[in-house]
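Would you mind keeping the following structure in view while I ask a few things?
All protein chains but one are shown at their positions in the complex.
Letters are used for the chains, namely A, B and C, taken in the order the chains are written, and counting of residues starts over at 1 for each.
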């Protein structure tokens, strides 16, 4: 354990569209330090982008572009086989659109995190990871890339000279190899706020998490992902934040 | 007639989507000095935005955001009754998206021009004009606004302290009051390249155009709009450019 | 009061899209007799269409096509100036799509009701009303048209020989001339279940409603519209249904 321990908390925000809403953004924004904001391709219309950017900035929360495949009907959860150049351009389009709202609120997009199916594809497929990173690198080389530890995305960010930020999931069960237990499996998602909070503290302080078979994994995460759209999400997020505060862990945005 | 006469030529570009294409962009880009580039709401997917920005910048042509109502199926030609704040946000979204492609090509969006139904609405409706100008002003106060002379849009730009650039149409018949003859009327659109070219020269040099009733109108235009999507559009554009060159009119982008 | 009094209850259903949901459809389906089902243009993806049709048919609830302008981002609440032929075709597209799901559930679309901005436009604009009715008439002349009493839509349906069904709103304040008090005005929307229930009974039994100025209006409604997406909507719907049952009013679908 280092002398000073710090961690970032990130969550998906602005995931409504038109009249539709998901999650309790104001409550989550009181807990997290980094906001993954939907950019219009899986959720988020222009007015929601503005409102979410403004609220995040007012609370000192860093703005991340939560970029997605173009898939409103599937909420970005369906893989779309796009050419790498098409994908790069789709990511750049979203980055620019979101950054406009960040800029008019006197801030800027600080990092990029792929959403849904693109998150998973960019974790395992090098060409997809590089397409995503290329868009970020050509737009602003000071952008950080948030993704799964040891993923193709993190590797692509490192290769391109961008800051890479690995994250862990506080409410998901881990396999012994560091992968996540599939949501189709029983006990894949944790729901007890106290248990999740103690996992968060252990991840932040010791970089460890207990896998589903009882083995202890080392995960070098600089950010912890909190879900905002599940039942009890707000209670869990608040419990995590309270436990980290109580344990003396500094909860800071990873971006300057 | 002033000692040094100069004019800008603008045209709509990048108006394809996916597999679909409109007009001969490379040919038009050899003639014009300002490119009104579709931003994805009436036309233009991300890869078309990139290609059009890159081609325009390579030819030294200024990049304008051709912003629209969200209406792919109607090509932005259908009026949509949006709240002013919704419209402002939709315009800002498009501005940011296009600017990302301009920036990665080492340039930037230099001006904004509303497209289609939004062009007409912003010409006559003050709230709509102000919503459009607000988006530009908050994004970048150095953006110019291109629109119809004496329109609500030009007035809103002036009021907000943005550079306003009135334009004239070289191939459209004018009413004695300075309005355009409706496309539903006979002889509303000119097609003879030589006639159009001589109108362009007279507009550039003398700020005059002969209206449909034979009366002479004064139009203080700093840019002339050339259409790129009609039969013969390229021939007309080339004839206009050649006539202006021959008349000693400097054809320069209005933006620096 | 006639010997046998009967009324239909209709409500908007299937108004989600992708991951997003609105209202408590199962609860509302236990109360109403006619379901206005979103057809994909303002809400409703194909799988939601199927689920909603199936649930409605299982409960013996009539299926209506809740047709809209193409406007997911605006939930169909923004007027779009479409050509009448374009609008007719857009309505027919939605009718056919919904009917496919009704048919595979061994039923069929029984009526059409315009949604949102199209409801209002079709109430006051004859060309729009006729475009909507034309689509219904050419698809299936046995379709009924549900709309505001004395509206252009009802007139167009009558003229085309389609069954027209005027409806009243149980939770909206009425002007002395029979129009609705604008939602922008105070007291435009009622929220007390008992008050709303007693208005419903009076509308069903006596065809009367007390306007906002205390005057008594006669409204010949064959269906009462219940909202499903407001707080307390389910309680209100249940109170209305219970009051009608208790008053001996037959609650039947207006379609056979």
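What we mean here is this: contacts are C-beta pairs under 8 Å (C-beta built on N, C-alpha and C of every residue); 3 or more make two chains touch, one makes a residue touch a chain.
Since this is a predicted model, take the numbers as computed values, not measurements.
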{"item": "Left-out chain, listing which of the shown chains it touches", "value": "A, B, C"}
{"item": "Residue among B:6, B:27, B:51 or B:72 touching the omitted chain", "value": "B:72"}
{"item": "Contact partner of the left-out chain, one of C:97, C:127, C:189 or C:217", "value": "C:97"}
{"item": "On chain A, residues whose C-beta touches the chain left out of the figure", "value": "70-71, 73-74, 78-82, 86, 117"}
{"item": "Absent chain, residues of chain B that touch it", "value": "16-22, 45, 72-75"}
{"item": "Positions on chain C contacted by the hidden chain, ascending", "value": "40, 45-47, 49-50, 85-86, 89-90, 92-101, 103-104, 138-139"}
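Keep in mind that, in the parts below, only the chains that are shown with their structure count from here on.
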{"item": "Computed distance of Cα centres, chain C from chain B, in Å", "value": "44"}
{"item": "For chain A paired with chain B, centre-to-centre distance based on mean C-alpha positions, whole Å", "value": "40"}
{"item": "In chain B, residues with contacts to at least two other chains", "value": "86"}
